[in-house]
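What follows is a short report on a single structure.
Note that one protein chain of the assembly has been removed; the remaining protein chains are unaltered in position.
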Amino acid sequence: MANNAIPRDFLKNVLQNGMGRYVCQLQRITFRFCKSHPGSRHMRDFIENHLLDFTQKNPGVVVYLQPRRHRPPSIVAEFLNGRRESMEMMRKEPQEICKWAEYMRGRSGVQIVNMIHNNHTETPSTQGIWHPFMFRDSETAVAKFPDPKYSAVRETGKTATDYVLEEFNNKE
Amino acid sequence: MAAKTCTKNVMNFIMRSPKFYTSIKLKELLLCRQLYFGCLVRPCLGGSSLHSLPGNRFSSAVVSSPFPSLVSCRTKSTRKADIQISMNLGVCGIEKLEDFTSLSDKSLEDEVTGQINESLEQGNTGRLYAVVYIRGIQHKVTAGDLIVVKYDFPPNVGDRLRLEKVLAVGGKDFSMIGQPLLSRNFVRVDATVVEKTLSHNRVWFVYQKRRSFKKFHLYREIFTVLAINSIQVARLPEQNEEIENQSTQKLE
Amino acid sequence: MPQNAMRVWKRVLQRRLAWHFRGRKRNCYRLSLGPVKKSLRFSTTIRPIRRKNIYHLFINRIAAGCAQHGIQYSSFMRVLSESNIMLNKNMLAQLSVYEPRTFQSLCEFAKKRHSELLQQGIGTVLKPTPSGIITRDMIKKSV
Amino acid sequence: MAASMASKLFRAGARSTIRKVSLFSNGLLQKGPRRNYDRHRMRYLKEMYQKRLDAGPEKPRRRSEWINWNYDAEIYAFGQRLGEEFEESTLRQAFINRSYVEGEKKKRAELGIDIDAVPLQLDDNTEFANEGSVLMSSYLKVYLRNIYPYMFEEGISAAHDYLTTDEMLAHISKHIGCEDLILSEEFPTSSATLSTTFKAVVGALFSDKGRERAEQFVRDFVLPQLIETDINELWQIVNPMGLLKAVLVLSGKGEPEPRLLWKSGANTIMSLYWVGIYSDKDFIAKSPGETILIAEEMAAREAIKKIMKTEDSRAPLVLGAAAENLKLDYERVNVSAEDIIRKYYGSEDPQKNTSTSL
């Protein structure tokens, strides 16, 4: 969308995750489906075949199955920062449901919003940020302006008269 | 193909002024400078003529013209920056020839590596930053940073990575710049994959009035968030030490 | 699905894209059609332009940093490319602001190296043309 | 245009190029139910929505009140998530607060069950919490003393206090998932209970796995919170110049002498002064400021940072994998600014000293 129509935020990391050790931010995931409705057949297929591998791979995530009569299949993910996100799994094959479960596992639970910067740093500068007086020689601090010494063109180069004088002096 | 045209371009450039490039010594070059500028380059703000403008920093005592090869392959944006900023701030060309002997003398090199090793031993290198190259994009990172790697990036959430392509490392006392990369024996940048998500919904909308031409897509890009754990620099090889019998590197 | 439902839903979507406009464009559906199209087109076409602008901003910042140390932008960039330092313009601009000492050392190196190249004079250019390249000059000679 | 856009959204699910995953239902269309749009339903939905607004926000409920809740699975997952193998019993005990135990006793009393006949095996997490807090604060101090050896004791304790405030520990425990597992009377759980629970978890880990593992747990979860803040800002120095003078004189150097280095726009609103501090002619630190006084005071703070070796270019905290082979000297005690001031200014009360020489 156009930038100013949508909210924008900086890149965030929950509880400095990864600095100490990495903690999977997905706390709980609930698979909601209907036992009989054909719409949930993919979800049922996923539960039969792929769910166990998912649970084995992620012991830190609690998995709930919630059969609901005549309701569309969907995933509800609850994250460690307390946010809850649901996603409808209508017309999605078991492979794709696996993909979206994996996606929920990789997320940090922060609301997905346009990023202002694609990096975040607490200490942008190690040598000290540039400032106007960093590379000025300290003579100018005590100089009394306006001072012809600083304003004259430093490298003038030889003019015609210089050549003439040079030749003249060489001859003598 | 590009190399070919570029070299041809260079050749043409030179061929147009055969007189100039017959046997040349520094002194002679000086005298026929006018000839060089006069016949070769129109008195517009072209690259090399930039140096011949009166009042600029170039003195006739110095070989004023950079290589013609440089002149011919200078892009428009470079020329614009030259004119808009460098010339306006009066830093056209080089004032006087710097004594470049220090570039090749070995003793200076050893002295610098000695200083770096000494500050490494004392452990007061302080915070280090590194310029790393990931998937075609360069990032300046320090410890405790977050960077985003766009598009599909194989490592999975929770993996610990070692970023291999380090272009430069620096701290408050020294900076090491690779040509183009620093060897992995001396620099180690550790990161962990913290998050792998999709971006927000981005719009791609193309429309032409009265042409019934309208295309609209909503898409989400995949991106990965890396947290930089630490940047470490190992002892540099002194002149006397041979690199082969380098003791087991603590970074391996 | 009756027509009316789709009609209501279209307006809800449109409102999401036009809530921040001025005047009646924000409230009236028909009036906001054009501006919404325009804003979406802008947000798509601006992307390459924004990259170009940022690229030029980097060049300005590097040139300003170089000027402080007394070297011209083109010589600085030429020396970096000559000595195979692959820091891109984004990084050089960040170094000039956030790591001024590193940028200063890069500039000093560039000045010395540029003088060295100048001092070598035009010799390097006169090296024989690499094989496999035919120049107009050769053809003229052979005819 | 919106129509085509809307219809595109419905069909968008199928097409997904490798790099760009086209929209699925999550983005724009969070609310719109997909299947039926008949007119009466629209009005019904509006009606229900209005009712919901009139009824006001929902009462906050504990997570355990929902149907998809299993305490054992949650306890097990809590341990696995943090990568620690807890004993089932100690971990459960860590989450039981005293208010929960009293509540249980009261309930049994109401039901007329004789308390001592059927002993209530529930014992709360208070002593775990005490052990945990003792371990945590001692380890934090030892860690900070070893990482910043030259920092004054006050600075270390200020950083330690910042890390062990209730809000900070509540924030940490909330983000590792303790909030739903806590058994206590009050709801929503206050930051006090959250922080005691976190300490109890540390205590439980200490009793299960030993000190080394618990310390690593504290290092991985509590210390990274220092990354966001500047450690020097945590310790408010009232009179930096006085402290600086004391430190320099006691260490044998000359008195600190501020000098004006740069001045720009002196008569304008945006005036800028750079003041540097020298002690017997060698430069210590410099700092900018809007006025000379501000610049001088900030320069004094910079000088103290330099003496404590915690200036901005200090080394980052050693966390995570790099900290495994970190050897900490537990008996180390840093110099305390209090003694320096007392020694230098004699018996006079140190804080009152406001002599800032210009």
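As written, the chains take the letters A, B, C and D, and residue 1 is the first residue of each chain.
Just so we're on the same page, a contact is a pair of C-beta atoms (placed from the backbone, for glycine too) under 8 Å apart; a residue touches a chain by one contact, two chains touch by 3 or more.
By our rule, contacts and distances are computed from a predicted model.
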For the chain omitted from this view, which of "Large ribosomal subunit protein uL13m", "Ribonuclease P protein subunit p30-like", "Mediator of RNA polymerase II transcription subunit 17" or "Exosome complex component CSL4" is its UniProt protein name?
"Large ribosomal subunit protein uL13m"
In the complete complex, the chain left out here touches which of the visible ones?
A, B, C, D
Per the whole complex, from D:Ala94, D:Leu135, D:Ala214 or D:Met298 the residue touching the absent chain is D:Met298
Determine which one of C:Ala64, C:Leu87 or C:Leu118 touches the chain that has been left out.
C:Ala64
Tell me which of A:Arg8, A:Lys35, A:His117 or A:Arg154 is the one touching the absent chain.
A:Arg154
Residue by residue, what part of chain B touches the chain that was omitted?
54-55, 84-85, 87-90
Contacts from chain A to the absent chain lie at residues 129-133, 136, 140, 143, 145-148, 150-154, 156, 164-165, 168
Identify the residues of chain C touching the omitted chain, counting contacts across the whole complex.
57, 60-62, 64-65, 67-68, 93, 96-97, 100, 103
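Following the convention adopted for this analysis, only the chains that are shown with their structure count from here on.
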Taking the mean of all protein C-alpha atoms as the centre, the chain whose own C-alpha mean lies closest is A
Roughly how far is chain A from chain C, centre to centre by C-alpha average, rounded to an integer in Å?
21
Mind checking the centre-to-centre distance between chain A and chain B? Centres are C-alpha means, answer in whole Å.
25
Residues of chain D engaged with two or more neighbouring chains
1, 5, 28, 227, 313, 316, 319-320
Residues touching two or more other chains, restricted to chain B: which are they?
95, 126-127, 129, 142, 144, 170-172, 192, 198, 200-201, 203, 216, 229
Per the contact definition, I'd like the list of chain A residues that touch chain D in the complex.
14-16, 18-21, 23-24, 27-28, 30, 59-62, 64, 66, 80-82, 85, 87-88, 90-92, 122-123, 125-128, 131-133, 136, 138, 141
Contacting residues of chain A [partner chain C, same complex]
1-5, 124-130, 134-135
Where on chain B does chain C make contact in their complex?
4, 7-8, 10-12, 14-15, 21, 24, 26, 29, 47, 62-63, 66-70, 74, 77-82, 84-87, 89, 91-95, 97-100, 102-103, 129, 131, 133, 138, 140, 167-168, 170, 172, 175, 177-180, 203-207, 216
